[in-house]
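Missing here is one protein chain; the remaining ones are kept as they sit in the complex.
Moving on, here comes chain A:
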Amino acid sequence: MSVPLAKLPCPAYRCLQTLKLNILPLCAARWSSTSVVPRITTHYTIYPRDKDKRWEGVSMERFAEEADVVIVGAGPAGLSAAVRLKQLAAEREKDIRVCLVEKAAQIGAHTLSGACLDPGAFKELFPDWKEKGAPLNTPVTEDRFGILTEKYRIPVPILPGLPMNNHGNYIVRLGHLVTWMGEQAEALGVEVYPGYAAAEVLFHEDGSVKGIATNDVGIQKDGAPKTTFERGLELHAKVTIFAEGCHGHLAKQLYKKFNLRADCDTQTYGIGLKEVGLDYQNPYLSPFREFQRWKHHPSIQPTLEGGKRIAYGARALNEGGFQSIPKLTFPGGLLIGCSPGFMNVPKIKGTHTAMKSGSLAAESIFSQLTNENLQSKTIGLHVTEYEDNLKKSWVWKELYSVRNIRPSCHGILGLYGGMIYTGIFYWILRGMEPWTLKHKGSDSAQLRPAKDCTPIEYPKPDGKISFDLLSSVALSGTNHEHDQPAHLTLKDDSIPVNRNLAVYDGPEQRFCPAGVYEFVPLEQGDGFRLQINAQNCVHCKTCDIKDPSQNINWVVPEGGGGPAYNGM
């Protein structure tokens, strides 16, 4: 039967839908073999190459390099760990090989943040930051906090001691700070490799992490090898630090493999266009357009008037806080930074805790590496001291004290309830209440079916303060080698139209801040197909987070691709 769903009479359509939702795997398998679902995904993580005829006879051998520590991700956390390791090595006159891989073409190109930096951890790591010219140039002089209604603004006083108080902090262009940190790391002898993405986690026979492999290059869009095909490099290490930032794709695999999320809440997220929470329920909501609308608010617009838009970017951030922190260590590796997620949500800061987690990881790893009497049960070292030390540090205290603020906004009184709660339990009692509120559940499960929601009419962008999506995406400088498999992979190619579009009106065409997902009419007949414009991707990870079918699996594209942020 190859009648497109859209043509079937109503009751049959709904019946089939129910069948599909209940017996999804079986139905999907039958459906894709009989219906006209155009093939979208060609990536080898979904269609393995050892079963693919086009790969017969292609050598899949990889070279390997041995290091002491390999770090995935050159963001604030990864770079802090790298720098700290080399600082300790210099102090104790030990030689350790530290390799750092980063998918961006240059350090800082994929970094995006507000950013208002709490400089404690940074200054601890770089006491001579001023002499070395670190770009901390703008100390905060004034703070304003308010609640926006449709036309007005209710100012809220920021009393000292409240998490939003920014005294002593700096406004920074985090991309530039990260570039500076990268230079410090290289000067200390860290081997920094931008433009090479970690694509695969490697394991020893005993199940501990052996290291990572960088991405293969030279694969065509349809998944076949090019003449320039070459395997990635294997980087082996005694300990691998995973610092991929919010919702890392390798971390996603590690959570499953080592069951690291068994005792914590699911992580919840926001998207940083301007902190639009991703736990929204209306599938018609578009975070990008909400952001454009926000800029026109009477209390915001005057600040922007007369200005010129020179950059654009987006990134998911974690908002789960304390409750959503997973287990942080496993044999052969550990997680630092926004990857497990140490953001202090009401303070809207995660960079300082990310840096501290990197430093602590480095210290714990270093002590194991230099311990001559170390008896490890596994080949990859299990550095449990990192988690213990983190729990004794100010990071844990800080996250614990603010843990209930965001969940308290989910009660009946909403945001106002949250503010009352904060006033009593945080400001006065410093988060000492004995209970810990839980989150509502994963963001992807929050969407309600489109038929139960009202479409949102967004105002047209005016081209001066608000803008359309595509010209914004151009400003991100994002680009990818076009002839490679799309890195936004679907576990099942039929689900976007059959479920996401049918039930939720295709929320991916709205939540992606880069216009990657489009439902285009079929060339013949009625109905739609999903078109994935992988080249536009800005690596924000929102789709992997918010897809109600959890069908989208973001994997890393060829290294060097992605946005080209400059000091974002």
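Heads up, the rule we're going with is that a contact is a pair of C-beta atoms (placed from the backbone, for glycine too) under 8 Å apart; a residue touches a chain by one contact, two chains touch by 3 or more; residues count from 1.
In this section, contacts and distances are computed from a predicted model.
J.: One chain of this complex is not shown here; going by its UniProt record, which of these names is it: "CIB1 protein", "DNA replication complex GINS protein PSF2", "Electron transfer flavoprotein subunit beta" or "GTP binding protein 3, mitochondrial"?
T.: "Electron transfer flavoprotein subunit beta"
J.: Sort through A:87, A:179, A:364 or A:442 and give me the one touching the missing partner chain.
T.: Missing-chain contact among the listed residues: A:179.
J.: If I consider the whole complex, including the chain that's not displayed, which of A:208, A:478 or A:500 touches that chain?
T.: A:478
J.: One chain isn't shown here. Among A:240, A:404 or A:536, which residue touches it?
T.: With A:240, A:404 or A:536 as choices, the missing chain is touched by A:536.
J.: Can you tell me which of A:262, A:310 or A:412 touches the chain that was removed from the display?
T.: A:310
J.: Looking at the whole complex, which of A:136, A:419 or A:564 touches the chain that is not displayed?
T.: With A:136, A:419 or A:564 as choices, the missing chain is touched by A:564.
J.: Which chain A residues would touch the chain omitted from the figure, given the whole complex?
T.: Spelled out for chain A, the touching residues are 63, 65, 105-106, 108-109, 175-176, 179, 191, 193, 196, 214, 217-218, 226-228, 230, 232-233, 310-311, 468-471, 473-475, 477-479, 482, 515, 518, 520, 533, 535-536, 564, 566-567.
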